[in-house]
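Take a look at the structure below.
Excluded from the complex is one protein chain; the other protein chains are retained at their positions.
Each chain gets a letter, A, B and C, in the order it is written, and its residues are counted from 1.
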Amino acid sequence: MPEIGIGIIGGGYMGKAHAVAMSAVGAVFATSLRPRLEMVCATSAESAERHRAAYGFARATADWRALVADPRVEAVVIAAPQSVHRQIAEAALAHGKPVFCEKPLGASLADSRAMVAAAEAAGVANMVGFNYVRTPATQFARRLIADGAIGTVTWLRAEHAEDFLADPAAPASWRTRGMANGAAGDLAPHIVNCALALLGPVAEVMAEIETVHKNRPGETGIEAVTNDDHLQLMCRFECGAMGHIYVSRVATGRKMGYAYEVHGTRGAIRFDQEDQNALWLYVAEGPEATRGFRRILAGPAHPDFEAFCLGAGHGTGYQDQIIIEARDFLRAIETGLPVWPTFRDGLEVMRVIDAALASARDRRWTPVPPA
Amino acid sequence: MPEIGIGIIGGGYMGKAHAVAMSAVGAVFATSLRPRLEMVCATSAESAERHRAAYGFARATADWRALVADPRVEAVVIAAPQSVHRQIAEAALAHGKPVFCEKPLGASLADSRAMVAAAEAAGVANMVGFNYVRTPATQFARRLIADGAIGTVTWLRAEHAEDFLADPAAPASWRTRGMANGAAGDLAPHIVNCALALLGPVAEVMAEIETVHKNRPGETGIEAVTNDDHLQLMCRFECGAMGHIYVSRVATGRKMGYAYEVHGTRGAIRFDQEDQNALWLYVAEGPEATRGFRRILAGPAHPDFEAFCLGAGHGTGYQDQIIIEARDFLRAIETGLPVWPTFRDGLEVMRVIDAALASARDRRWTPVPPA
Amino acid sequence: MPEIGIGIIGGGYMGKAHAVAMSAVGAVFATSLRPRLEMVCATSAESAERHRAAYGFARATADWRALVADPRVEAVVIAAPQSVHRQIAEAALAHGKPVFCEKPLGASLADSRAMVAAAEAAGVANMVGFNYVRTPATQFARRLIADGAIGTVTWLRAEHAEDFLADPAAPASWRTRGMANGAAGDLAPHIVNCALALLGPVAEVMAEIETVHKNRPGETGIEAVTNDDHLQLMCRFECGAMGHIYVSRVATGRKMGYAYEVHGTRGAIRFDQEDQNALWLYVAEGPEATRGFRRILAGPAHPDFEAFCLGAGHGTGYQDQIIIEARDFLRAIETGLPVWPTFRDGLEVMRVIDAALASARDRRWTPVPPA
Partner (left out) sequence: MPEIGIGIIGGGYMGKAHAVAMSAVGAVFATSLRPRLEMVCATSAESAERHRAAYGFARATADWRALVADPRVEAVVIAAPQSVHRQIAEAALAHGKPVFCEKPLGASLADSRAMVAAAEAAGVANMVGFNYVRTPATQFARRLIADGAIGTVTWLRAEHAEDFLADPAAPASWRTRGMANGAAGDLAPHIVNCALALLGPVAEVMAEIETVHKNRPGETGIEAVTNDDHLQLMCRFECGAMGHIYVSRVATGRKMGYAYEVHGTRGAIRFDQEDQNALWLYVAEGPEATRGFRRILAGPAHPDFEAFCLGAGHGTGYQDQIIIEARDFLRAIETGLPVWPTFRDGLEVMRVIDAALASARDRRWTPVPPA
């Protein structure tokens, strides 16, 4: 089986997740390319070497330019901060290499547009890492809606709520500095992408955004927080449905509150990532007396489950979402065909976020800007 | 024990609920007044007589003026349509009689203001029937928040979602005619009242309102729907918290989706009326490893539960909420002191609804008008 | 509408519940008899008078013989301790009066047999108070099973678990004295009755019974506990299904853990009284991908719900179960026809309990004794 040399830029949380995924994907799925952990890049030579040893890469570097240029690196995974997504992606694409970029696509709408242009010009595989939509349950929800199982959609409510900064005494950190790391910059892309995946494009938004805890203890005294803690937006989808999205990092008690509820004329769907192996489906058919939301356990009858386990209810987890992404990236490389979500799909998300920020600033309904 | 003669105007759904409550309240609670079902009023003499016999009233009438004027009727319960709330209440109050009025208070902000003025001028007991906030669970939630159990509140999400008109083929009826019977007029007052009870006054709102199914089969052909199917609003509470409220009668699968979630700096609360005997509480204390939302079953440790049953988890239901209201109304009469929610509290709700309608029309953030 | 004079013996927990029920039942249901609270009996004249005033009875007495003999008492509700059920019932039946007896039927199998004989000889209405099977959800579960909705039943697991004596430091009381007040005597009848209602007669049992906390602080020092804290039994139903029942008063965290799970060849049912307005149903039909346990909210489509509320999910509670019992008792009186559960049904329960106690003593499978 042909191998493909993988280079990963970033050795932290997401870098590790992709390294594990690339180690496991060949055994999990019937891929026709088998990834080889060729090179890892981190911010210093020491940490790069540490990641190399820990994850089993052949080589390490502190220079991402070396990585993208290396002939044995045949595909690039960007798990570095948002601010450098564009330059790395452009460089890798310039070398004609497929690129998988962690979400969100670029640090701005302009960056994102440039990345799409570069990827489409290069004509190689390009994907964005919205892992949460990869659960068998959410993939199935998407399919159910597309197939009309709940009729015409009239309402979506979605949220991405965590509580990692709910404590007002939590110290200032990189997370409390810069719009890219706030709720709108860091968390919102996931759930906006989910909303787009389920209902299609958004036409306009009306948003409100807030820094709940305006100061936090810093290393040298009180430090001002320069990004947002939570935001909400009302929206209108192009399909006509009304919607609402809430995003928070101060949602006390919520750990992975990536959740949605969709109403249609013939049914409804509910999901919460905190119970990611279950999808709740209501179908308005049969006698009233036996109607109810049913808790469907993810199983072999749902997308991408069977590769992990033959029994329903046995469950997939966070890491498995990344393995599914890796399979798709390999498939995109192998077939030369676009695999969702491409950079262009990532740009769709950035357009909505951009409109939301403008709306919150202007306090008015704001159309989503053009691609 | 002294008796008090009760007159109920309206013999339908809510009229029955109040008749049952007045029959049972004396045995359930230690009231010092015992209600006597004196007279029931309905739209025709026949239906009034039928209700009299069914619920055990002494007398029946088709003339509400006769009822409010009758000397043996010592307290009046208005369970008639919203459009007549004001005139009935004013007449009863003019007779110096205590009035319990079903929600919402008046058919308009102006009506509601007039009713408050009349009640305060009369100086007698006056209450509004927001029954859902009477569950032991929601009463306890209100107390927890007031006591600071979840710290400073930063976010409220609430909804009142039902599906009785989710089917586009459901026929036109009184429910699809007139703003008073739409989602904003009929359902929103309940959950707006709940939000006010939990977090206090709302300062401004940004709302969107929609008729999803614009036409329905009528008796003589297709009939235009003249009120709204669902609405959402973002709001800012005077306490500083941000909020969102959704109200729908087309929320497929939701039967009694009166639900809320409140985040505070030290904890969070979740509730859904579809499981009305449970309150979910998260408190950010103790080791991280043992933190989680706890499902607290309503019991004798919670407000007004013990009168119904000595064991936690044995459960109260819809009718019990009305019995609690009856107890409060009798207590207000007996003590001469205002008991929440008074007409003035009902007016608070109408102010928010009024602002929401204006906001949806103007598509802009709108301050809540003065009382 | 004809009235019927009700006499209630016992003014405590259950006495109150029946007094409330008799006050409300006429307004809730379309009964053709309207109960009149004629007389209440308690252990002293003072407490009887207190109950009379609190619940609204016409008269009070400390002599149950006077109550059953009183000509204005036309039907008797026994809410007194198990030890006196037989003598009171026999006396009331000797006067030709209908009797509603709280569960369990008698203090022993012999007592229970005698009570059935007396009731059948008198030929008047006789019922036992197993209130928990009266929820709309459990009534519907019973109907579903009877209708074959889940196919042939193969397994039942049921429990009645509470925690009121889970704390080893809880003091000795009447609850810790005498078999009638232990888990087997006081709690087991409820869930055994439920199992019989759902699956029919039990053929044999294999039980284990235990006093977990053998001593408790008494008023004058340590006191030995003379009844059981929990028990379990495996059983074989006559229909062929295998089953298991667990009963406990030391089930820490369980407040009203009256719960069951029934497997059939085509479906399954799950229920927990701690969420009494929901029934979980799984039906093995349709595509595998959309199968799941559905949470059905009790509503007008289910037995006896509509009288309390027209909307699904609005919920009934503990007190409503007693009102349903009152309706059935009145109906039995009015029609002269037996209404489930009669004394004979109560005897069925006692037979199973009796077999369980024998089995636990002998440590062997034990057939249920004849009626």
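In the analysis below, contacts are C-beta pairs under 8 Å (C-beta built on N, C-alpha and C of every residue); 3 or more make two chains touch, one makes a residue touch a chain.
All of these numbers come straight from a predicted model, not from anything done at the bench.
Touching the chain that is not shown, out of C:Arg177, C:Arg266 or C:Arg331: C:Arg266 (per the contact rule at the top). Among A:Leu33, A:Ala141, A:Ala312 or A:Ala356, the one in contact with the hidden chain is A:Ala312. Annotation for chain B: contacts to the undisplayed chain at residues 140, 149, 278, 281-283, 287-297, 299, 301-302, 312. Where chain C meets the chain that is not shown, the touching residues are 150-151, 154-155, 157, 163, 166-168, 206, 208, 210, 212, 230, 232, 234, 242, 244, 246, 248, 250-254, 263-268, 282, 284, 291-293, 363-365. Take chain A: the residues that touch the chain left off the picture are 1, 13, 16-17, 19-20, 23-24, 26-28, 30, 34, 53-56, 162, 164, 254-257, 273-278, 297, 299, 308-320.
We adopt the following convention: only the chains that are shown with their structure count from here on.
Centrality by Cα centroid goes to chain B.
We define each chain's centre as the mean of its Cα atoms; on that basis chain A and chain C are separated by 54 Å. Taking the mean of the C-alpha atoms as each chain's centre, chain A and chain B sit 41 Å apart.
Contact of a single residue of chain B with at least two other chains is seen at positions 254.
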